[in-house]
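Just one protein chain is left out here, and the rest sit where they should.
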Amino acid sequence: MLVPPSYRRLKRGPQVILPKDIGIIMAYTGVGKRSVCVDAGTGSGWLAVSLARACKHVTSYDIRDDFLKIAEKNKAIEGLDNLDLVNRDVTKSIKEKDVDLVTLDLPNSDKVVRHAHKALKPEGYVVGYLPHMEQVKKFVKALERYSFRNVFTIEVIVRDMLVRAEGMRPSTKGVWHTAYLVFAQK
Amino acid sequence: MLVPPSYRRLKRGPQVILPKDIGIIMAYTGVGKRSVCVDAGTGSGWLAVSLARACKHVTSYDIRDDFLKIAEKNKAIEGLDNLDLVNRDVTKSIKEKDVDLVTLDLPNSDKVVRHAHKALKPEGYVVGYLPHMEQVKKFVKALERYSFRNVFTIEVIVRDMLVRAEGMRPSTKGVWHTAYLVFAQK
Amino acid sequence: MLVPPSYRRLKRGPQVILPKDIGIIMAYTGVGKRSVCVDAGTGSGWLAVSLARACKHVTSYDIRDDFLKIAEKNKAIEGLDNLDLVNRDVTKSIKEKDVDLVTLDLPNSDKVVRHAHKALKPEGYVVGYLPHMEQVKKFVKALERYSFRNVFTIEVIVRDMLVRAEGMRPSTKGVWHTAYLVFAQK
Partner (left out) sequence: MLVPPSYRRLKRGPQVILPKDIGIIMAYTGVGKRSVCVDAGTGSGWLAVSLARACKHVTSYDIRDDFLKIAEKNKAIEGLDNLDLVNRDVTKSIKEKDVDLVTLDLPNSDKVVRHAHKALKPEGYVVGYLPHMEQVKKFVKALERYSFRNVFTIEVIVRDMLVRAEGMRPSTKGVWHTAYLVFAQK
């Protein structure tokens, strides 16, 4: 189960961060009602919307208006008033200050590490969502350059089980990989 | 990484639901600031505390005072005022009404399905945290008896990657299994 | 990669034991040029043919002539003369004696455990290929009844990696489950 019922009402663009990765990002960083987050790029806005559902405020950056439009629809579907969807290039700068969490899903997230460092409050988290191992290595190197602490990289696998009166077993096929998640603390 | 930095300040009793499972429970049910939750048994309270961090209100039941004491400490560490930790037997009844989520981590969670059904609002979720396959089958059978919809069972695997200048690879050893998660909607 | 080039010349019926499971069965039981094996049911004969490629002699039982015909073709393709494909019901008896390995891929493999025990030489192995957990439990129970030793159950997962100049990562989708493998020694 990669798209549980609570996400089925949302619009889905060509790319989306799945609930399996969203859940781990949120639990591992411990964000909640007091947290202020910055997210980039917005994409379909599934992560931004999920963060806004649980956090105080979320700003999500994208440079593509077509993506921001999908995300606006998802914001309306969820009835959220604490999510700002902005057309801004996060590789240039992050305007927000004293942020608890910066989430990055970009081909060049390593270029944003210095902006994330500036935007975060002490002990705040940056999380990179990175499909390829080469991106992970570059991102981790950038984190080390800015002296981030507690750097770790994981992958999240959700496996379906078939349960019935007779014949319980894991499902035959499934998704093996979306992206590596890299976490670090200022 | 099974216990990320944001959980390291919490006390840990003999048994605990890990952040990997907590994150998936929260993302898959879509709970947030408007959600009211019931949780049982409390155990060390990691799930209850995590739910309270993001939700409107959480009530967590346990019949063991020693567990409730650990959970009270964790509630204080997190500075939460929307979490009620109560010594009450959830297999007898759930007093709360119009609940968005009921989470169950008990050896006999199948005995609580009818109480969960009564407590939940329409489309509300019940989630069972069940280490063994036989428990999963019993729980799913009980869910079907009470006409729960969208029943699905998953396992969540978080795998660590070693990242360094040269020699990226998955870590040699790790945790393979905590429990199956069974989700269902009223 | 579930069907490597060396298996692509073989005919494939509706059901087949994949090379990932074949390899583990052969390595874990340590069979080789001195080993005599009994296999049932034959199915498409991939396991029987693989055993015959490395072992002294293999007898494979099936009750369906259509399956045995596919297996005969595969025997011819591999040019094997040490593989007997026989139409015989293995749940009735195993005629061979002093066997090193008995492999079972049947819905009711637990019914063959007593025949396997009789056919095996001391320290010989029986291996069950069992898709469902209920079958595993029944099979293990039967093994215990006949005092088999070193009983263990595993699942074998082969995951593909995409390797290219830039963008190494696990493949997005794949096979999660074929069957559990249960091993035991007389």
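First chain written, first letter: the chains are A, B and C, and each begins at residue 1.
Heads up, the rule we're going with is that a residue touches a chain if its C-beta (ideal position, glycine included) is under 8 Å from a C-beta of that chain, and two chains touch if they have at least 3 such contacts.
The shown structure was predicted, so the numbers you read here are calculated from the model rather than taken from an experiment.
Just so you know, the chain we are not showing touches B, C across the whole complex. Within the entire complex, the positions of chain B that touch the omitted partner chain are 131-134, 155, 159-160, 166-178. For chain C, the residues in touch with the chain missing from this view are 1, 4-7, 19-20, 22-33, 50, 53-55, 125, 133, 136-137, 140-141, 150-163, 165, 168, 180, 182-183, 185.
As a working rule, only the chains that are shown with their structure count from here on.
Chain centres here are Cα means. That of chain A falls 44 Å from that of chain C.
In whole angstrom, the spacing between the mean C-alpha positions of chain B and chain C is 40. Chain C has residues 133 in contact with two or more other chains.
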